[in-house]
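My questions will all concern the structure given below.
Missing here is one protein chain; the remaining ones are kept as they sit in the complex.
Lettered A and B in written order, each chain numbered from 1.
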Amino acid sequence: MKRKTFIVSLALLATLPFISCSKSESKSKLTIALLPKSKGNQYFVTCEKGARTAAKELGAELKFDGPINSDPAKQNEIVENWITDGVDVIVAACENKDSISTALKKAQAANIKVVTYDADAQPDARSFFVNQATAQGIGEQLMDTAASLTGGEGEFALITGTLTAANLNEWIKYIKAQQAAKYPNMKLVDIKPCDDQKDKAQQEATNLLSAYPNLKAIIGVCSPSVPGAAEAIKQAGKAGAVKLVGLGLPSENKAYVKEGVTQAVILWNVEQLGYLAVMAGAAVAKGELAPGATEFTAGKLGKMPVAGDNIVLGKPFVFTKENIDQFDF
Amino acid sequence: MNKYFRELTVAAALGLLMLGLAILAPHFFQFQPFISRLTSQMPALVAAIGIALIIISRQIDISIGSQFSMCAIIAGVTAASGLPLGVAIFAALGAGAMMGALNGVLVAYLGLPSIVVTLATMVTWQEALRLWQQGRLLNLPKGIQWFGLSQPAGQTIVISLAFILLIGAAWAMKNLAAGRFIYATGTDAEAARLAGIDPKRTTFGVFVLMGILAGLAAVFNLVQSPQVQPNCGDGLELKTIAAAVVGGVAISGGRGTLWGVLLGMLLLANVNPALTHFHQPPYWEKAIQGLVILLAVVADGIRSRKARL
Partner (left out) sequence: MSSSRSFSIKSLLARHETVLVLVILFEVILFQVLGRNFLTGRNFSNVFRHSVEIGLLAVAMTPVILTGGIDLSVGSMMGLCAVLFGMMVNSLGMNPWLAGISAVAFGAMGGGVNALLITRLNLPPLIVTLGTFSLFRGLAEAITKGAESYSGFSPSFLALGNSNIAGLPAQIWVFFIVAAGIWFLVHRTTFGRSFRAIGYASEGARYAGIPVARNTSLAYIIAGAVAGLAAVILVARLGEARANAGIGYELLAITAVVLGGVSIFGGSGTVVGTILGWIALAILNNGLTRISDYKIMDQTVASVARELSGLLTGLLLLTALTIGASTKTLAVRHARKQSLAKPTSNPATS
């Protein structure tokens, strides 16, 4: 009886591919697929907002999907699903540069245009990279801001997301390089991962503060680490004595910045990044933006310069006590 | 051998770690960071009390991390909508009790294996929370942090409530009938039934209690900062189960004390701070925690083997 069931099941399953009747789709609308590094993240939610505005202006369909956990295989899976869907262009922020490139190359082979934003893939896996600011720019900006707050000397520590996150490691590399080149009197004493959990960042910062009594500054490299570290500094009563700078959204840090616990939060205009990325994707798909171009028109942002295969959004913005109230993302 | 062998060895290990810290990194014992560190470990301790009761009754609950996150967000949303803190706390405890009751019904009355039931509810709550919140960091209104009191007062309340709970639970496990029911159910449910205990009701009760404790732990977490993140309970199940096991709670049920759980919790929770204070790189943390767990169970294995021979 068992064998019978098995054979029946197999027979049923085997017939499946043959009863398929693929639906015909109206292919008039441009379909743009936007891939964030992770979906449950205020940063990319804000990106999506800008992307939706752009899609509406273009009259295009926008698909937005991304991983919800740290499984490195998920981004590839999503891209391959989009290849099946036959989207026109994929706009991707890459979590693991090398692995996602494997999937993006497949997309290119299937005549889908690929543009990257936020974090790049391998250069031959995409046509353009919409750069919010280079990794170097971010690393240097963080280091410079921290150094200017501490007067260019003393010990400092980093809190990162996970030890395996490729883009965070890239930024850390440039933080170290900038420190070595310009601030010989500063010393990086420790790098701690917070697993993208604010509470863990708080505990790590508490430990850093007591383990390194001469600590002058903490740099938060991932967004949950900044409010977490701020709470630790506040609880330790070291607000102002230990400077805190980091990457993060104004809305998540407003209270601490105003209290003077967090001195500076660094970020580019995230909503514009999403907008620009979708505009660039559409331009590439329509053939308006091709290799060799020096500028292209990105909707309400006007003419954006193109440097090689990079479209740069602009310099990272530093949110401080003085200006943070003006932003609502 | 001594009945409290395990508790004593873990206490010795913890003592050794503390001694090492006292000699090599005395900054560890500065008052404020020490208190802040201890306060931040209280939510996990409260959840660990629950998990210990679950394991003693020969069940397991891997959904507590999801329960914790869910309760924290429910309390956070309630508070953010302008309702008073008391209502938010009540909402968290109530939500916890309901999630615990669902596990309890499925395990106790339908006789389903707890590891699978709680695996299913873990995924369910986790994904429901993601659908609902999309991972947003939630800003809480003023007056939530430290129950609206000063920081030292808030920390005192959290730490003392957690310890009162621990002492009360430890006392109850030893002296109250309900506590003995849990041990009896975990040792041998059939024998317990014949002795006039209702093992189903006991199991159900333990799961409901677990849910309430997860809710309480979430509240203790909520009041420590002005924001709450939907992933705040990630990994809590493993942390607490590990604490219970290292503290000598037998996974086969019926054996273990809450004092052991406290010691196990403190030992595991201080591996990472110790690494920082010894100025060691962080990437050994997981490997060391795994080794501590294995050492603890291997020690158990060798002891019981000797006992058999």
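The definition used in the following text is that contacts are C-beta pairs under 8 Å (C-beta built on N, C-alpha and C of every residue); 3 or more make two chains touch, one makes a residue touch a chain.
Bear in mind that the values here come from a model prediction, so they are computed numbers and not experimental data.
From the set A:Gln108, A:Asn169 or A:Ser251, the residue in touch with the chain omitted from the display is A:Asn169, counting the whole complex. Considering A:Phe64, A:Tyr212 or A:Phe296, the position touching the chain not shown turns out to be A:Phe64 (whole complex). For the chain missing from the display, the contacting residue among B:Thr39, B:Ser57, B:Gln126 or B:Gln155 is B:Gln126, taking the whole complex into account. Residues of subunit A in touch with the missing chain: 1-2, 4-6, 8-9, 12-13, 16-17, 19-23, 25, 39, 63-65, 67-74, 76-78, 80-81, 83-86, 96-99, 101-102, 106, 162-164, 166, 169, 193.
Contact residues of subunit B toward the unshown chain are 60, 106, 110-113, 115-117, 119-128, 130-131, 238, 241-242, 245, 251-252, 281-291, 293-294, 297-298, 300-302, 304-305.
Keep in mind that, in the parts below, only the chains that are shown with their structure count from here on.
One simple way to say how far apart two chains are is to compare their mean CA positions; for subunit A and subunit B this gives 34 Å. Here subunit B touches subunit A in the complex through residues 25, 27-28, 30, 32-34, 36-37, 40, 130, 133-137, 139, 151, 221, 224-227, 229-232, 234-235, 272-273, 276-277, 279, 281-283, going by the rule given at the top. Residue ranges of subunit A in contact with subunit B, taken from their complex: 38-42, 45, 68, 163, 189-193, 195-199, 202-204, 206-211, 213, 224, 227-228, 231-232, 235-237, 251-252, 255.
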